[in-house]
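Of the protein chains in this complex, one is absent; all others appear in place.
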Amino acid sequence: MEQIPQIPKEKFRLIHDENNKDQEKIGTPSLTYMQDVRRRLFKDKVAVVCLALISIIVVISILAPIIAPHNPNAQQVTMSNLPPKLGNLNIPGMNGYQNMGGHMVDAYKQADAPKGTFYILGTDYLGRDLLSRIIYGTRLSLVVAVLATLVDLLIGVPYGIVSGWKGGKTDTFMQRIVEIVSSIPNLIVVILMMIILKPGLTSIVIAIAITGWVTMARLVRAQTFQLKEQEYILAARTLGEPSMKIATKHLIPNLSSTIIIQTMFTIPNAIFFEAFLSFIGIGIPAPNASLGTLLSDGQKAFRFLPYQMWAPAIILSVIMIATNLLGDGLRDAFDPQSSEN
Amino acid sequence: MKSKKYLLALLPIFLFVLVLSGCGSATEKDSKNTLAINSGDVIATMDSSMNTDAIGAQHLTNTMEGLYRYDGKDLKPAIAKKVVKPTNGGKTYTFDLRHTQWSNGKPVTANDFVYAWRRTVDPKTASQYAYIYSGIKNADKINAGKKPVNTLGIKALGKYKLEVTLENAIPYFNTLMASSTFYPQYKPAVEKAGKQYGLSSTGMVFNGPFKLVNWNVSKNSWTEVKNNKYWNAKSVKLKTLKYYVVKDANTGLNLYDANRINRYEKLGGDTARQVSSYKTFSMDKQTANFYLELNQKKYKFFRNAKIRQAISMSINREQLTNNVLGKTGGIEHTIVPVGMSYNPTTKVDFTKEKMLQSSNQYTEYNPKEATKLWKEGIKETGQKNLSFTLLGDDTDNSKKQNEYLQGEMEKNLPGIKITLSNVPFKSRLDKSTSGNFDIVVTGWNADYPDPVTFLDIFTTGNVQNNGKYSNAQYDALINKSKTTDATNEEARWQDLLQATKILTDEQGAIPLYQSYQANLTRSNVKGYQITPNGSYNLVTAYKK
């Protein structure tokens, strides 16, 4: 038997040791999903500005007792309905003058306000400082919104996923419940709450909770339906992944855009619903203010004291626009598909 | 990219169409013959037996005619030929009737009155105002189902002669005869409509200055046209009345400024305050008021007069009426409103009588005294819990006023904690009559222009006495005014004054303010006057 010549070991050498070293190397630091989200979010300038705005509003709300210049519920009836005035700076619209029967009148002088008295955003019908009321009102409205959103997420998301994922009889049954709940006008539920509980924050949050999660559940269910027909889910199922893992690993990240958008709608919805209740007279009880009660009071006085409506309306709009735009930013950041657009 | 252009073009077109559709909606021409007025709400019923509210009363006054009609402050004969003097010790009234017609040409007879009155008192009709017939012979017994309807003290002595018998003399009986609850009804119309009578103008006949046309209870605008069959049609100058239900203050003002309505009635306090400098602004004193009742059954604490006085003196009524209510309320020191009843001999206003002036101190703002009395009262009763709920209506005015009261009491009465509960009118009534409250703001509209309509409430056992105030001397005086002194005007007057003094000194009910009605009326609208029973008499109204 002829011997196969042995090739000496030294002759072997890894060929691409030097030149192709970088081929397998990951150039940028490895990012987790959340890190990636954060990176994309901070690249979005609009979202950053909105985040900053919301943070400021939240901080002001939390620090309301320190920041508010007056006690929001302290009445000083002789100083009622004074227009905005900022120090002695003569800024039009902020100089304490008011149109009365066609003439501009110094309302502060008319009310015999002591020298140096001024209210930056004016006062309301009981002479309470509007700025302080708005700060406290924003605080209350945010509390309503946050609580309502939490309930929305805690009930609505799991409900929608289970319903959409299980399908069949479970889905039918769960959809019947959704249908019944969403078929009763919210107002009825609220009125019932107002009888069982005392009118106030708790009853409003419970009322929004009972009616609010339904939209989230419906949307999540619809999306889940679409998702579960997708190939990657099918693959995961075929590979025998447990449902729970599919839900957290595949469904929730892909549902995130729907969930976040809906959450960003829940916040204004909650604030709106509270405002609606205030308008028909069953909102946050007096003397406490919310953006809703301030708006509804301001609306009634709009013809003569427009500032009483504009001020809370602008704050409300700023909160709405900021939450919505931040929602957009978050969605883009969360959704791996949209990162390229 | 064609698609973008299409889509871009669509949006302005969409907006353009919207704007275009608005053109040509010029303000309506103002006609001399038509008066347009806002209404606070829809008409709930046009059945004079069933009506319970001021709106219904106004439209019954517009379209129907009773024995008398108020012309301004004066009671004038209408279907009755003259304002009758009673006989038989004030117990019998005999009316001679004018020959008048219903709008279908049929005569209005004494029997139409008999029919209407019996129908109202009949328990089967379930009229919520049947109690006003109390005092007419057998009315209470019939209403309780203990006597047949035909035993009611009203009789047709002929086609145009009517006799009414009372159980005992009622000094203010004549004023009642101008109220819509005592109007006649046309039997065939009522019977044909059955239970639906008064819910729609179809099939209704009228005998008043105007006729409702094309109306039903769900309409929130309606028209009333001149009734040519009205006995006094020659005095009626307007041809058409238009009513629109307006609930929003901005809308009301905008409609008034656009002259879609010629008169904007019942302004809220906030609006009234802003437009009070307008030349067209006017104010009507009403025979109605608001007062606080303290639940004396639930809390021994509130049975202490010092506590009640303290609460009363902690409230600055001047600020309340001027700044909070925008003068849609006037200060009142007694439970009897100003400008309703006058001394039979001297003609002095009831509330301006000398005897009552010393009691005014209990309704004057005096925070120091209030704090002092409050502390003394707490010591005397040993009350620990000072948290109370203030029950009130959920109207804008009421909410603001209650917020103010809350602030004032918490400022001037050490330790008190007030929670507000503003509920719909009917819920408030239900809660206050069932004693389910701590402090309640109650409103009362005079049923007839006499102090008794208010003073009666605070007698022991009266169903309207929500606070359960009780004072034997007070009860005795009111009773005396109705029995031994009923026909003696001067003695009766003194009884009522003394009773009022007791009530005010003890603050059995805490008067807050008298309701004023604020209105804007175009300067060409004339002769539009309020009457003592709260309705307007539109016979005299006209436009220049």
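Couple of notes before you dig in:
To keep things simple, chains are lettered A and B as they appear, and every chain counts its residues starting from 1.
Throughout what follows, a residue touches a chain if its C-beta (ideal position, glycine included) is under 8 Å from a C-beta of that chain, and two chains touch if they have at least 3 such contacts.
Here is the rule we go by: contacts and distances are computed from a predicted model.
The subunit not displayed here is recorded in UniProt as "Oligopeptide ABC transporter permease", chosen from "Fumarate reductase iron-sulfur subunit", "Oligopeptide ABC transporter permease", "Response regulator" or "Histidine kinase-like protein".
Of the candidate positions B:255, B:356 or B:525, contact with the unshown chain belongs to B:255.
The residue touching the chain not shown here, chosen from B:34, B:276, B:433 or B:488, is B:433. Screening B:129, B:299 or B:342 against the full complex identifies B:129 as the residue touching the chain left out. Touching the missing chain, out of A:162, A:275, A:311 or A:333, is residue A:275. Residues of subunit A that touch the chain left out of view are 164, 167-169, 171-172, 176, 179-180, 182-188, 191-192, 195-196, 214-215, 218-219, 222, 225-226, 229, 257, 261, 265, 268, 272, 275-276, 279-280, 295-296, 299, 302-303, 309, 313, 316-317, 320-321, 324-325, 328, 331, 337-338, 340-341. Of the residues in subunit B, those that touch the hidden partner chain are 1-4, 6-8, 10-11, 14, 18-19, 21-27, 41, 44-45, 47, 50, 52-53, 123-124, 126-131, 140, 143-145, 195-196, 198-199, 216-221, 244-248, 250-251, 254-255, 257-258, 260, 394, 424-427, 429-431, 433, 463-464.
Note that in this section only the chains that are shown with their structure count from here on.
Contact residues on subunit B toward subunit A in their complex (touch as defined above): 248-250, 253-254, 268, 270-271, 273-274, 277-278, 316, 319, 323-324, 394, 396, 399-400, 402-404, 406-408, 419-422. Those residues of subunit A that touch subunit B in the complex are listed here as 73-75, 77-78, 80-81, 100-101, 125-127, 199, 281-282, 285-287, 299-305.
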